[in-house]
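The structure under discussion appears below in the form of C-alpha coordinates.
One protein chain omitted, others in place.
Up next is subunit A:
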Amino acid sequence: MSERNYTTVNPCIMCQPIGSVMAFKGIEDSMVLLHGSQGCSTYMRLHLAHHFREPVDIGSSSLSEKGAVYGGSENLKKGLKNIILRYNPKVIGVSTTCLAETIGDDISRIISEFREEEGVGDERIIIPVPTPSYEDSHNSGYIKAVEAIVKTFTLDDSKKAIFNNKLNVVLSENISPEDTRELKHLFDSIVGQNSYILLPDISETFDAPMTGDLHKIPPGGTTHADIADMKNSAATIGLGITNDNKAVNYLKQTFDIPSQNLPLPIGLEYTDRVLAALSNISGAEIPDEFQKERGRLIDAMVDSHKYVYGTKVAIYGDPNNVLGMLSLVLENGMHPILVVASSKSPRFAEQAMERVKQVKPDCDVTILEDVDFDTFNDAVKKAKPQMLIGNSNGKYIAKEMNIPLIRFGFPIHDRVGAQRLLTLGYKGAMRMLDRITNTILEVEDTELAAKWSEPESYVPLGESSFHSAEA
(Lines give C-alpha, C1' and ligand atoms only; values in the text may rest on other atoms or scores of the structure.)
Protein backbone atom coordinates (compact mmCIF):
# COMPACT_ATOMS: atom_id res chain seq x y z
CA MET A 1 0.00 0.00 0.00
CA SER A 2 2.73 2.41 1.07
CA GLU A 3 5.00 3.14 3.99
CA ARG A 4 3.59 1.71 7.20
CA ASN A 5 5.20 1.80 10.59
CA TYR A 6 2.73 0.26 12.98
CA THR A 7 0.56 -2.22 11.14
CA THR A 8 1.42 -5.54 9.58
CA VAL A 9 -0.70 -6.18 6.51
CA ASN A 10 -1.00 -9.76 5.28
CA PRO A 11 1.68 -11.56 7.27
CA CYS A 12 4.40 -13.63 5.62
CA ILE A 13 5.12 -15.53 8.80
CA MET A 14 3.22 -17.76 11.15
CA CYS A 15 3.88 -18.00 14.86
CA GLN A 16 6.47 -20.05 16.69
CA PRO A 17 4.21 -22.85 17.96
CA ILE A 18 3.33 -24.05 14.44
CA GLY A 19 7.04 -24.40 13.69
CA SER A 20 7.47 -26.50 16.80
CA VAL A 21 4.53 -28.67 15.76
CA MET A 22 6.17 -29.35 12.38
CA ALA A 23 9.32 -30.48 14.17
CA PHE A 24 7.52 -32.71 16.66
CA LYS A 25 5.49 -34.30 13.88
CA GLY A 26 8.78 -35.62 12.53
CA ILE A 27 9.44 -37.66 15.69
CA GLU A 28 8.26 -41.24 16.08
CA ASP A 29 5.25 -41.84 18.32
CA SER A 30 4.86 -38.25 19.43
CA MET A 31 2.08 -35.77 20.14
CA VAL A 32 2.18 -32.05 20.73
CA LEU A 33 0.20 -30.18 23.33
CA LEU A 34 -0.07 -26.42 23.07
CA HIS A 35 -0.32 -24.76 26.41
CA GLY A 36 -2.75 -21.95 25.75
CA SER A 37 -6.29 -21.25 24.71
CA GLN A 38 -8.24 -23.69 22.55
CA GLY A 39 -8.00 -21.65 19.36
CA CYS A 40 -4.24 -21.91 18.83
CA SER A 41 -4.24 -25.66 18.32
CA THR A 42 -7.36 -25.59 16.18
CA TYR A 43 -6.02 -22.88 13.87
CA MET A 44 -2.74 -24.71 13.43
CA ARG A 45 -4.49 -28.02 12.78
CA LEU A 46 -6.52 -26.29 10.11
CA HIS A 47 -3.49 -24.64 8.57
CA LEU A 48 -1.47 -27.85 8.47
CA ALA A 49 -4.35 -30.08 7.35
CA HIS A 50 -5.03 -27.71 4.47
CA HIS A 51 -1.42 -27.95 3.32
CA PHE A 52 -0.55 -31.60 3.91
CA ARG A 53 -4.08 -32.92 3.37
CA GLU A 54 -3.75 -35.30 6.28
CA PRO A 55 -5.51 -35.47 9.63
CA VAL A 56 -3.48 -33.37 12.09
CA ASP A 57 -4.10 -33.76 15.81
CA ILE A 58 -2.62 -31.17 18.15
CA GLY A 59 -3.63 -31.11 21.79
CA SER A 60 -4.54 -28.02 23.76
CA SER A 61 -4.59 -27.31 27.46
CA SER A 62 -7.72 -25.26 26.67
CA LEU A 63 -6.82 -22.48 29.10
CA SER A 64 -9.82 -20.56 30.35
CA GLU A 65 -10.17 -17.36 32.31
CA LYS A 66 -9.67 -19.19 35.56
CA GLY A 67 -6.46 -20.72 34.29
CA ALA A 68 -5.23 -17.38 33.05
CA VAL A 69 -5.77 -15.79 36.46
CA TYR A 70 -4.65 -18.57 38.79
CA GLY A 71 -2.11 -20.22 36.53
CA GLY A 72 -2.50 -22.91 33.94
CA SER A 73 -0.99 -25.76 35.91
CA GLU A 74 -4.26 -27.63 36.41
CA ASN A 75 -5.17 -27.40 32.72
CA LEU A 76 -1.74 -28.43 31.53
CA LYS A 77 -1.68 -31.48 33.79
CA LYS A 78 -5.15 -32.50 32.74
CA GLY A 79 -4.25 -31.99 29.11
CA LEU A 80 -1.18 -34.20 29.47
CA LYS A 81 -3.17 -36.85 31.29
CA ASN A 82 -5.91 -36.94 28.67
CA ILE A 83 -3.46 -37.02 25.78
CA ILE A 84 -1.77 -40.02 27.39
CA LEU A 85 -5.11 -41.71 28.03
CA ARG A 86 -6.30 -41.25 24.47
CA TYR A 87 -3.15 -41.34 22.34
CA ASN A 88 -0.59 -42.99 24.59
CA PRO A 89 2.36 -41.29 22.88
CA LYS A 90 5.88 -41.97 24.04
CA VAL A 91 6.88 -38.39 23.40
CA ILE A 92 4.84 -35.30 24.19
CA GLY A 93 6.02 -31.90 23.10
CA VAL A 94 4.64 -29.08 25.21
CA SER A 95 4.87 -25.83 23.30
CA THR A 96 3.79 -22.66 24.96
CA THR A 97 1.70 -19.90 23.42
CA CYS A 98 1.61 -16.17 24.15
CA LEU A 99 -0.96 -16.71 26.85
CA ALA A 100 1.03 -19.30 28.78
CA GLU A 101 4.23 -17.27 28.48
CA THR A 102 2.58 -14.05 29.60
CA ILE A 103 0.92 -15.51 32.66
CA GLY A 104 4.34 -16.91 33.46
CA ASP A 105 3.65 -20.59 33.97
CA ASP A 106 6.75 -22.56 34.93
CA ILE A 107 6.30 -25.40 32.48
CA SER A 108 9.19 -27.56 33.65
CA ARG A 109 7.98 -27.43 37.23
CA ILE A 110 4.42 -28.29 36.21
CA ILE A 111 5.69 -31.25 34.21
CA SER A 112 7.75 -32.53 37.17
CA GLU A 113 4.72 -32.21 39.42
CA PHE A 114 2.62 -34.01 36.87
CA ARG A 115 5.11 -36.86 36.66
CA GLU A 116 5.10 -37.25 40.41
CA GLU A 117 1.35 -36.93 40.93
CA GLU A 118 0.44 -39.33 38.16
CA GLY A 119 3.37 -41.67 38.57
CA VAL A 120 4.57 -41.10 35.02
CA GLY A 121 7.93 -42.77 34.55
CA ASP A 122 10.97 -41.68 32.58
CA GLU A 123 9.96 -43.87 29.67
CA ARG A 124 7.43 -41.20 28.78
CA ILE A 125 9.36 -38.25 27.42
CA ILE A 126 7.85 -34.80 27.84
CA ILE A 127 9.64 -31.97 26.07
CA PRO A 128 8.79 -28.36 26.87
CA VAL A 129 9.56 -25.64 24.29
CA PRO A 130 8.93 -21.96 24.96
CA THR A 131 7.38 -20.59 21.76
CA PRO A 132 5.40 -17.38 22.29
CA SER A 133 3.97 -15.83 19.13
CA TYR A 134 5.33 -12.40 20.01
CA GLU A 135 8.86 -13.64 19.37
CA ASP A 136 10.31 -14.47 15.95
CA SER A 137 8.40 -16.77 13.62
CA HIS A 138 7.45 -20.31 12.72
CA ASN A 139 11.02 -20.79 11.51
CA SER A 140 12.51 -20.09 14.92
CA GLY A 141 9.85 -22.30 16.53
CA TYR A 142 11.07 -25.16 14.37
CA ILE A 143 14.71 -24.65 15.30
CA LYS A 144 13.89 -24.32 18.99
CA ALA A 145 11.82 -27.50 19.03
CA VAL A 146 14.50 -29.51 17.22
CA GLU A 147 17.06 -28.31 19.75
CA ALA A 148 14.78 -29.16 22.67
CA ILE A 149 14.20 -32.64 21.24
CA VAL A 150 17.92 -33.34 20.85
CA LYS A 151 18.73 -31.94 24.29
CA THR A 152 16.07 -33.98 26.03
CA PHE A 153 17.01 -37.25 24.36
CA THR A 154 20.74 -36.85 24.91
CA LEU A 155 20.46 -35.54 28.45
CA ASP A 156 21.33 -38.81 30.09
CA ASP A 157 25.08 -38.80 29.57
CA SER A 158 25.86 -40.73 32.75
CA LYS A 159 27.78 -43.15 30.66
CA LYS A 160 28.85 -42.22 27.22
CA ALA A 161 27.53 -44.85 24.93
CA ILE A 162 29.62 -46.36 22.21
CA PHE A 163 30.78 -44.29 19.28
CA ASN A 164 28.37 -45.17 16.49
CA ASN A 165 30.24 -43.75 13.51
CA LYS A 166 27.02 -42.25 12.21
CA LEU A 167 26.27 -38.93 10.59
CA ASN A 168 23.66 -36.64 12.13
CA VAL A 169 21.59 -34.69 9.67
CA VAL A 170 19.62 -31.90 11.28
CA LEU A 171 17.16 -29.74 9.36
CA SER A 172 16.72 -26.11 10.30
CA GLU A 173 13.66 -25.46 8.15
CA ASN A 174 10.59 -27.38 7.09
CA ILE A 175 10.74 -29.26 3.79
CA SER A 176 8.03 -31.33 2.10
CA PRO A 177 7.53 -35.04 2.83
CA GLU A 178 8.56 -35.81 -0.76
CA ASP A 179 11.73 -33.76 -0.32
CA THR A 180 12.39 -35.63 2.89
CA ARG A 181 12.08 -38.93 1.03
CA GLU A 182 14.50 -37.69 -1.64
CA LEU A 183 16.92 -36.56 1.04
CA LYS A 184 16.79 -39.98 2.65
CA HIS A 185 17.40 -41.61 -0.69
CA LEU A 186 20.48 -39.43 -1.15
CA PHE A 187 21.84 -40.31 2.27
CA ASP A 188 20.91 -43.99 1.94
CA SER A 189 22.81 -44.19 -1.31
CA ILE A 190 25.92 -42.30 -0.32
CA VAL A 191 26.34 -42.65 3.43
CA GLY A 192 24.53 -45.97 3.80
CA GLN A 193 21.16 -46.94 5.11
CA ASN A 194 21.88 -47.21 8.81
CA SER A 195 24.73 -44.80 8.89
CA TYR A 196 22.94 -41.51 9.38
CA ILE A 197 20.24 -40.03 11.60
CA LEU A 198 17.87 -37.55 9.99
CA LEU A 199 15.95 -35.22 12.29
CA PRO A 200 13.05 -34.43 11.92
CA ASP A 201 11.56 -36.85 9.43
CA ILE A 202 8.04 -36.06 8.23
CA SER A 203 8.24 -38.29 5.16
CA GLU A 204 5.61 -40.70 6.49
CA THR A 205 3.89 -38.74 9.25
CA PHE A 206 2.63 -35.91 7.06
CA ASP A 207 2.07 -38.03 3.97
CA ALA A 208 0.76 -41.37 5.16
CA PRO A 209 -0.32 -43.95 2.61
CA MET A 210 -4.04 -44.65 2.51
CA THR A 211 -4.60 -48.12 3.94
CA GLY A 212 -8.14 -47.93 5.22
CA ASP A 213 -6.83 -47.69 8.78
CA LEU A 214 -6.69 -44.51 10.75
CA HIS A 215 -3.68 -44.32 12.99
CA LYS A 216 -4.08 -42.29 16.14
CA ILE A 217 -0.48 -41.27 15.65
CA PRO A 218 0.75 -41.79 12.11
CA PRO A 219 3.72 -44.18 11.96
CA GLY A 220 7.13 -42.90 10.94
CA GLY A 221 9.37 -40.11 12.13
CA THR A 222 12.89 -40.19 13.54
CA THR A 223 13.10 -43.04 16.05
CA HIS A 224 13.74 -42.34 19.71
CA ALA A 225 16.74 -44.63 19.73
CA ASP A 226 18.24 -42.69 16.87
CA ILE A 227 17.74 -39.31 18.52
CA ALA A 228 19.28 -40.58 21.74
CA ASP A 229 22.18 -41.95 19.72
CA MET A 230 22.94 -38.58 18.09
CA LYS A 231 25.45 -37.76 20.80
CA ASN A 232 27.56 -40.73 19.74
CA SER A 233 27.77 -39.76 16.12
CA ALA A 234 30.95 -39.04 14.19
CA ALA A 235 29.77 -35.81 12.62
CA THR A 236 26.79 -33.56 12.13
CA ILE A 237 25.48 -31.88 9.03
CA GLY A 238 23.09 -29.02 9.53
CA LEU A 239 20.88 -28.41 6.54
CA GLY A 240 20.18 -24.74 6.08
CA ILE A 241 22.75 -21.98 6.31
CA THR A 242 20.83 -18.80 6.97
CA ASN A 243 19.90 -19.52 10.57
CA ASP A 244 21.82 -20.75 13.57
CA ASN A 245 21.01 -24.41 13.82
CA LYS A 246 20.82 -24.66 17.58
CA ALA A 247 20.74 -28.45 17.73
CA VAL A 248 23.92 -28.65 15.64
CA ASN A 249 25.65 -26.16 17.93
CA TYR A 250 24.50 -28.04 20.98
CA LEU A 251 25.81 -31.37 19.71
CA LYS A 252 29.10 -29.75 18.88
CA GLN A 253 29.54 -27.94 22.18
CA THR A 254 28.30 -30.71 24.43
CA PHE A 255 29.60 -33.82 22.72
CA ASP A 256 32.43 -32.47 20.59
CA ILE A 257 30.84 -33.65 17.40
CA PRO A 258 32.35 -31.86 14.43
CA SER A 259 29.73 -30.14 12.37
CA GLN A 260 29.20 -28.49 9.08
CA ASN A 261 26.24 -26.44 7.88
CA LEU A 262 25.23 -26.87 4.27
CA PRO A 263 22.56 -25.27 2.15
CA LEU A 264 19.41 -27.18 1.32
CA PRO A 265 20.38 -29.10 -1.82
CA ILE A 266 18.24 -27.11 -4.25
CA GLY A 267 19.56 -26.62 -7.77
CA LEU A 268 22.74 -28.01 -9.33
CA GLU A 269 25.53 -26.39 -7.35
CA TYR A 270 24.01 -26.65 -3.87
CA THR A 271 23.26 -30.32 -4.56
CA ASP A 272 26.84 -30.77 -5.76
CA ARG A 273 28.04 -29.15 -2.57
CA VAL A 274 25.98 -31.42 -0.35
CA LEU A 275 26.91 -34.57 -2.26
CA ALA A 276 30.60 -33.68 -2.26
CA ALA A 277 30.47 -33.07 1.47
CA LEU A 278 28.77 -36.40 2.04
CA SER A 279 31.32 -38.19 -0.05
CA ASN A 280 34.06 -36.42 1.84
CA ILE A 281 32.69 -37.21 5.26
CA SER A 282 31.81 -40.83 4.55
CA GLY A 283 34.77 -41.54 2.29
CA ALA A 284 32.38 -43.15 -0.16
CA GLU A 285 32.25 -42.54 -3.87
CA ILE A 286 29.22 -40.74 -5.20
CA PRO A 287 27.20 -43.53 -6.82
CA ASP A 288 26.86 -43.60 -10.57
CA GLU A 289 23.12 -43.09 -10.17
CA PHE A 290 23.69 -39.50 -9.13
CA GLN A 291 26.28 -38.81 -11.79
CA LYS A 292 23.67 -39.88 -14.31
CA GLU A 293 20.93 -37.88 -12.63
CA ARG A 294 23.21 -34.86 -12.63
CA GLY A 295 23.87 -35.40 -16.30
CA ARG A 296 20.16 -35.50 -16.98
CA LEU A 297 19.68 -32.30 -15.02
CA ILE A 298 22.32 -30.55 -17.11
CA ASP A 299 20.65 -31.95 -20.20
CA ALA A 300 17.39 -30.48 -18.98
CA MET A 301 19.07 -27.16 -18.25
CA VAL A 302 20.47 -27.02 -21.76
CA ASP A 303 17.09 -27.95 -23.23
CA SER A 304 15.44 -25.16 -21.29
CA HIS A 305 18.03 -22.46 -21.35
CA LYS A 306 16.66 -20.38 -24.20
CA TYR A 307 13.15 -20.41 -22.84
CA VAL A 308 14.03 -19.34 -19.32
CA TYR A 309 16.98 -17.02 -19.92
CA GLY A 310 16.48 -13.55 -18.55
CA THR A 311 13.02 -14.25 -17.19
CA LYS A 312 12.50 -11.92 -14.26
CA VAL A 313 11.32 -13.79 -11.18
CA ALA A 314 10.40 -12.92 -7.63
CA ILE A 315 11.08 -15.62 -5.05
CA TYR A 316 9.61 -15.52 -1.56
CA GLY A 317 9.14 -17.86 1.40
CA ASP A 318 11.21 -19.31 4.22
CA PRO A 319 14.86 -18.23 4.06
CA ASN A 320 16.67 -21.47 3.28
CA ASN A 321 14.10 -22.58 0.75
CA VAL A 322 14.30 -19.19 -0.93
CA LEU A 323 18.08 -19.25 -0.96
CA GLY A 324 18.03 -22.63 -2.68
CA MET A 325 15.49 -21.49 -5.23
CA LEU A 326 17.54 -18.35 -5.86
CA SER A 327 20.51 -20.56 -6.65
CA LEU A 328 18.49 -22.72 -9.02
CA VAL A 329 17.06 -19.72 -10.81
CA LEU A 330 20.48 -18.10 -11.21
CA GLU A 331 22.07 -21.26 -12.57
CA ASN A 332 19.47 -21.35 -15.28
CA GLY A 333 20.12 -17.82 -16.46
CA MET A 334 16.96 -16.37 -15.04
CA HIS A 335 16.91 -12.97 -13.42
CA PRO A 336 15.92 -13.05 -9.74
CA ILE A 337 14.79 -9.46 -9.53
CA LEU A 338 13.24 -9.77 -6.08
CA VAL A 339 14.25 -12.22 -3.35
CA VAL A 340 12.30 -12.16 -0.11
CA ALA A 341 12.59 -14.17 3.11
CA SER A 342 9.54 -14.35 5.37
CA SER A 343 11.45 -14.09 8.61
CA LYS A 344 14.67 -12.48 9.72
CA SER A 345 17.74 -14.67 9.87
CA PRO A 346 21.37 -13.77 10.54
CA ARG A 347 22.84 -14.79 7.20
CA PHE A 348 20.09 -14.78 4.59
CA ALA A 349 20.88 -11.45 2.92
CA GLU A 350 24.60 -12.10 2.95
CA GLN A 351 24.27 -15.61 1.50
CA ALA A 352 21.79 -14.51 -1.13
CA MET A 353 24.07 -11.68 -2.22
CA GLU A 354 27.05 -13.97 -2.34
CA ARG A 355 25.20 -16.42 -4.55
CA VAL A 356 24.18 -13.64 -6.92
CA LYS A 357 27.78 -12.43 -7.12
CA GLN A 358 29.04 -15.93 -7.86
CA VAL A 359 26.69 -16.56 -10.75
CA LYS A 360 25.51 -13.26 -12.16
CA PRO A 361 27.35 -10.33 -10.59
CA ASP A 362 25.76 -7.71 -12.85
CA CYS A 363 22.28 -8.79 -11.87
CA ASP A 364 20.27 -6.11 -10.13
CA VAL A 365 18.40 -7.78 -7.31
CA THR A 366 16.41 -6.55 -4.36
CA ILE A 367 16.74 -8.65 -1.23
CA LEU A 368 14.22 -8.21 1.55
CA GLU A 369 13.52 -10.10 4.75
CA ASP A 370 11.07 -10.01 7.61
CA VAL A 371 8.44 -8.14 5.60
CA ASP A 372 4.71 -8.59 5.21
CA PHE A 373 2.92 -9.37 1.95
CA ASP A 374 1.82 -5.79 1.57
CA THR A 375 5.45 -4.70 1.37
CA PHE A 376 6.21 -7.64 -0.87
CA ASN A 377 3.35 -6.74 -3.18
CA ASP A 378 4.61 -3.18 -3.46
CA ALA A 379 8.04 -4.49 -4.29
CA VAL A 380 6.55 -6.78 -6.93
CA LYS A 381 4.71 -3.90 -8.52
CA LYS A 382 7.91 -1.92 -8.63
CA ALA A 383 10.20 -4.68 -9.86
CA LYS A 384 7.66 -6.09 -12.33
CA PRO A 385 8.77 -9.72 -12.37
CA GLN A 386 7.37 -12.01 -15.05
CA MET A 387 6.87 -14.88 -12.64
CA LEU A 388 6.48 -15.56 -8.91
CA ILE A 389 7.89 -18.56 -7.08
CA GLY A 390 6.55 -19.07 -3.57
CA ASN A 391 3.63 -20.15 -1.40
CA SER A 392 -0.08 -19.73 -2.01
CA ASN A 393 -0.26 -16.32 -0.40
CA GLY A 394 1.30 -14.77 -3.50
CA LYS A 395 -1.83 -15.61 -5.47
CA TYR A 396 -3.40 -12.19 -4.91
CA ILE A 397 -0.53 -10.21 -6.37
CA ALA A 398 0.01 -12.79 -9.13
CA LYS A 399 -3.60 -12.32 -10.15
CA GLU A 400 -3.39 -8.56 -9.95
CA MET A 401 -0.22 -8.46 -12.06
CA ASN A 402 -1.47 -11.22 -14.35
CA ILE A 403 1.71 -13.26 -13.95
CA PRO A 404 2.06 -16.96 -13.20
CA LEU A 405 2.78 -18.24 -9.69
CA ILE A 406 4.83 -21.40 -9.30
CA ARG A 407 3.74 -22.80 -5.96
CA PHE A 408 6.53 -23.86 -3.66
CA GLY A 409 7.04 -23.86 0.11
CA PHE A 410 4.49 -23.55 2.91
CA PRO A 411 1.56 -22.97 3.01
CA ILE A 412 -0.03 -24.19 -0.21
CA HIS A 413 -3.74 -24.22 0.44
CA ASP A 414 -5.19 -23.73 -3.00
CA ARG A 415 -3.62 -26.58 -4.96
CA VAL A 416 -3.22 -30.29 -4.33
CA GLY A 417 0.10 -32.05 -3.95
CA ALA A 418 2.02 -29.75 -1.58
CA GLN A 419 3.16 -32.82 0.35
CA ARG A 420 4.51 -34.34 -2.84
CA LEU A 421 6.36 -31.32 -4.19
CA LEU A 422 9.90 -32.33 -5.00
CA THR A 423 12.52 -29.61 -5.03
CA LEU A 424 15.62 -31.19 -3.50
CA GLY A 425 18.45 -32.96 -5.26
CA TYR A 426 19.11 -33.19 -9.00
CA LYS A 427 15.73 -34.79 -9.43
CA GLY A 428 13.99 -31.97 -7.61
CA ALA A 429 15.88 -29.42 -9.68
CA MET A 430 14.70 -31.12 -12.87
CA ARG A 431 11.14 -31.20 -11.63
CA MET A 432 11.29 -27.54 -10.71
CA LEU A 433 12.98 -26.46 -13.93
CA ASP A 434 10.41 -28.34 -16.00
CA ARG A 435 7.60 -26.63 -14.12
CA ILE A 436 9.19 -23.23 -14.64
CA THR A 437 9.93 -23.81 -18.32
CA ASN A 438 6.52 -25.23 -19.12
CA THR A 439 4.85 -22.34 -17.36
CA ILE A 440 6.83 -19.92 -19.51
CA LEU A 441 5.95 -21.89 -22.65
CA GLU A 442 2.30 -21.88 -21.65
CA VAL A 443 2.37 -18.10 -21.32
CA GLU A 444 4.24 -17.74 -24.58
CA ASP A 445 1.72 -19.93 -26.36
CA THR A 446 -1.06 -17.65 -25.28
CA GLU A 447 0.87 -14.51 -26.13
CA LEU A 448 2.11 -15.86 -29.45
CA ALA A 449 -1.35 -16.97 -30.46
CA ALA A 450 -2.43 -13.37 -30.07
CA LYS A 451 0.56 -12.15 -32.07
CA TRP A 452 0.27 -14.67 -34.87
CA SER A 453 -1.19 -12.35 -37.45
CA GLU A 454 0.32 -10.34 -40.23
CA PRO A 455 2.18 -7.17 -39.28
CA GLU A 456 0.07 -4.08 -39.65
CA SER A 457 2.49 -2.58 -42.19
CA TYR A 458 1.80 -5.43 -44.56
CA VAL A 459 -0.40 -4.45 -47.48
CA PRO A 460 -1.93 -7.40 -49.28
CA LEU A 461 -1.91 -7.68 -53.00
CA GLY A 462 -5.06 -5.87 -53.95
CA GLU A 463 -7.00 -3.94 -56.50
CA SER A 464 -4.81 -0.89 -56.16
CA SER A 465 -1.66 -2.80 -56.97
CA PHE A 466 -0.18 -1.92 -60.31
CA HIS A 467 0.18 -5.51 -61.32
CA SER A 468 -3.23 -6.58 -60.13
CA ALA A 469 -4.72 -8.94 -62.61
CA GLU A 470 -7.88 -6.92 -62.80
CA ALA A 471 -6.19 -3.55 -63.21
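As a convention for this text, a residue touches a chain if its C-beta (ideal position, glycine included) is under 8 Å from a C-beta of that chain, and two chains touch if they have at least 3 such contacts; residues count from 1.
FYI, contacts and distances are computed from a predicted model.
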By UniProt, of "Alpha-aminoadipate carrier protein LysW", "Dihydroxyacetone kinase subunit DhaK", "Pyridoxal 5'-phosphate synthase subunit PdxT" or "Nitrogenase iron-molybdenum cofactor biosynthesis protein NifE", the chain left out is "Nitrogenase iron-molybdenum cofactor biosynthesis protein NifE"
Quick one: say which of A:E135, A:E204, A:D244 or A:E293 touches the chain that got left out. A:E135
Full-complex contact with the absent chain, from A:I13, A:M387 or A:L424: A:I13
Residue touching the undisplayed chain, where the options are A:G39, A:P258 or A:G295: A:G39
For subunit A, which residues lie in contact with the unshown chain of the complex? 1-2, 4-11, 13-15, 17-18, 33, 36-40, 42-47, 49-50, 53-65, 67-68, 75-76, 78-83, 85-88, 97-99, 102-103, 132-135, 137, 208, 210-217, 374, 393, 396
